[in-house]
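Reading through the structure tokens given below for one structure.
Only a single protein chain was left out; the remaining protein chains are all shown in position.
Every chain is named by a letter (A and B) in the order it is written, and numbering of its residues begins at 1.
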Amino acid sequence: MQQRQVELAVGVFILLGIIALAFLALKVSGLSFQDSRTQTYTVVAEFNNIGSLKPRAKVSIAGVTVGQVTSIRLDPLSARAVVEMAINKDVDYLTTDSIAGIKTAGVLGEQYISISVGGAPDVLEDGGKIIDTQSAVVLEDLIGKFLTNMGSKD
Amino acid sequence: MLKHIQALGAWGLGVTAGLGRATQIWCRALFALPDFRYGPRLLIQQIYYVGVFSMIIIVVSGVLIGMVLALQGYTVLVRFGAEAALGQFVSLTLLRELGPVVAALLFAGRAGSALTAEIGLMKTTEQLVAMEMIGVDPLRRVLRPRLLAGILSMPLLAQVFNAVAIWGAVMVGVHWLGVDAGSFWSNMQSSVDFSADVMNGFIKSVVFGLVVTWIAVFQGYDAEPTSAGISAATTRTVVHSSLAVLALDFFLTAVMFGIS
Partner (left out) sequence: MHSSSNWIEIRNLSYRRSESRWIFKDVDMNIERNKITAIMGPSGCGKTTLLKLISGQLKPDQGTVMVDGVNVSALDRDGLLALRRRMGLLFQNGALFTDLSVYENVAFPLRVHTKLPEDMIRDLVLMKLQAVGLRGARDLMPSELSGGMARRVALARTIILDPELIMYDEPFAGQDPILKGVLLDLIKRINENIHATTILVSHDVAETASIADYIFVLAGGRIIGQGTPDEVMNSEDPMVRQFLRGLPDGPVPFHYPAASWQDDLVGGRG
């Protein structure tokens, strides 16, 4: 009788712990079983400057998230940053002439990749490469340009 | 002068001997053949005392800490117009640090001290010797289920703490202060990584559970069998395990998050 109550309480306790972990996994970290690796394909893009882009940054088309950055490395030959992205499988209309740009969400926000889809007839396969890229806007460069322009006007 | 050096030496020897005894107890208690007949029942009973009894303090503290975090985070973030990042701030703080650490400190105060007092009293009233005289090893019968219960309960308690704390933060941040619910959650989800943040916090809480119950059980078993001895041992449990949790937290954080 008493042992049953103890067992029941312990069962509820363990269940609560598992529910809490599930909540943290699904709701807080956004882990979803549908976006697993099998349902994405990889696209690569090279940038002159990625600013402060980090792995797991969003990849979006027209503001809608369609994937995330999986890895960033430096290509030793060209000395450019190679960014690998995992794009959701259902987004199968990235044309070969798409443009990938690094944008900033707000003034202090995180950086993310925005892709503009072009009009070419061929679409990117798994492992395909976006040729046309726009590097991150670096605030210091912008200010520098602005100042030199001011100087040349005088 | 020589006297002080001698005292230092005696202290060092004492600490080393204590660590040795603690390790010996731990090994003898855990590395033994499992008892299939009464083992599960004893373990469930101890999870009840160690885990279930700690739920109330964990839940209440969790909600309050989540609420405070949201309030404090909001007042700072709103100055930069970045209150949408509240979810990120609260969840990362909780999952990586506050959740495992605060839950472990509460656990040490609630369950650790109770374990020490219980085992110390069993020693004082000769129950442990009586058990040995019956031919039962108290390390396996008394200490082992308590150690296992602590190691199992602590991560569960820490996850519950995190979950209710985030709920408390939502209450304050979204429902009271009016942060947009959509950006709160999406910001949280884009910044929290399951394996890096949730699982590392989980691993931390397993380590803390192990260390806190180990200290508690050892202090009880090693207590001087008098009333003063038990009270001193209970105090030592809370002090030692709190310090151990904080020191280990730094170490684990350095290993898990330090190099990126």
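Here, a residue touches a chain if its C-beta (ideal position, glycine included) is under 8 Å from a C-beta of that chain, and two chains touch if they have at least 3 such contacts.
Since the model is a prediction, treat every value here as computed from it, not as a measurement.
Peer 1: So which of the visible chains would the left-out chain be touching?
Peer 2: B
Peer 1: Taking the entire complex into account, which one of B:129, B:181 or B:247 touches the absent chain?
Peer 2: Looking across B:129, B:181 or B:247, the contact with the absent chain belongs to B:129.
Peer 1: State which residues belonging to chain B touch the missing partner chain.
Peer 2: Residue positions of chain B that touch the missing chain: 38, 121-122, 125-127, 129-137, 141.
As a convention for this text, only the chains that are shown with their structure count from here on.
Peer 1: Rounded to a whole Å, what is the gap between the Cα centroids of chain A and chain B?
Peer 2: Their C-alpha centroids are separated by 36 Å.
Peer 1: Can you name the residues of chain B that touch chain A in the complex?
Peer 2: By the definition above, chain B touches chain A via 41, 44-45, 47-48, 51-52, 55, 80-82, 91, 95, 153, 155-157, 159-160, 162-164, 166, 185, 188-194, 197-198, 202.
Peer 1: Could you please specify the touching residues of chain A with respect to chain B in the complex?
Peer 2: Touching chain B: residues 3, 6-7, 9-10, 12-14, 16-21, 23-25, 27-31, 56, 58, 106, 108-110 of chain A.
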